[in-house]
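Coming up: chain A.
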Amino acid sequence: MTVDDVLLRAVGLHKHYGALHVLRGIDLTVRRGEVVVVIGPSGSGKSSLLRCLNRLEDPSAGHIYIDGIDIVARSANLPLVRRNIGMVFQHFNLFPHMTALGNVAEGPRTVLRMSRAAAEQRALDLLQKVGLGDKVNVRPAQLSGGQQQRVAIARALAMQPEIMLFDEVTSALDPELVAGVLAVMRRLAEEGMTMVVVTHEMEFARQVGDRIVVFENGVIIEEGKPSEVLRNPRHASTQRFLRSLLKEDRA
Partner candidate 1 sequence: MAYEWDWSALWDNLAFLLDGLSLTVLASVVSMAAALVLGLLVALARLSGRWLGAAAQVYIELFRNVPLLVLVLWVFTVLPLLGGFTLSPLMSGTLPLTLKISAFLAEIFRAGITSIATGQTHAALAIGMTRTQVLKRIVLPQAIRRVIPALGSMWVSLFKDTSILSVIGVGELMYQGRIVATDTYRPLEVFTGVAVIYYLLAYPQALGVNWLFAKFQVQE
Partner candidate 2 sequence: MQPAGYNWDFSAFFKYLPFLLQGLEVTLLVSLLATCVGLVLGLLVALARLSGFPPLRWVAAFYVDFLRSTPLLIQLVWVFFALPILLGYSLPPLVAAVATLGAYSGAYLAEIFRAGIVSIASGQRHAGLALGMTRTQVMRRIILPQAVVRMLPPIASTLITLIKDSSLVSVISVAELMWAAQSLASVTLRPVEILTGTGLLYVAVAYPLSLGVELVRRRYLAT
């Protein structure tokens, strides 16, 4: 692994919410083309980590280097930085006053200053890619959760980011809609997209993830290849957490 391969490097990340110490010294390295899956119990800090990575929230301490540039520095141009990082949210956060096409084209038009025609063409291509070519003029309210999430993925992809962040994107979906979204994500991974995925979907982690990172109480307690971490977790907490997930599946 050469230094050039590293796309994202978080060093010594801390995050406080008042008295709550949510991230306690996180170091994370993501290489180009890698799919890093972050698992752990609720409240362990996973979402906060993602939100710090595109500075939707500010870390209390630490540095985040993307392509070598420290985005935590005061001089960082946040809108510019965020163009390069795609984020997909648990609750989709689509813009309700725009159609699916409008949502996906909004970034290219307003941020990248593309012409309306070019932006809409890009949006059309992406919507087709995620399987919603027939829903381009539909508003979010008329789409299922899974469809909305796929539009959200297309919206993030429209900015042509180098890295995509997924924040529990299937947690709010009805079970039968989860597969469709995971399929889109798998395809993205196969095409070589660098991804950081926070999820509870262990099958996806096992099949698509290059590396698993286990969070608990604001620290990374375990890290490694999916086959190792999921089969033979070294840490007792990881074992407990995985067992609890299995129980949920059975129930």
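A word on the picks: all candidates are chains of the complex that A comes from, given by their letters.
Operating definition for what follows: a contact is a pair of C-beta atoms (placed from the backbone, for glycine too) under 8 Å apart; a residue touches a chain by one contact, two chains touch by 3 or more; residues count from 1.
Remember, predicted model here, so these are calculated numbers, not experimental data.
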item	value
Complex partner of chain A (touching, any copy) among 1 or 2	1
Contact set on chain A toward candidate 1 in their complex	51, 54, 56, 78-83, 85-87, 89, 91, 93-97, 106-107, 110-111, 141, 152, 155-156, 158-159
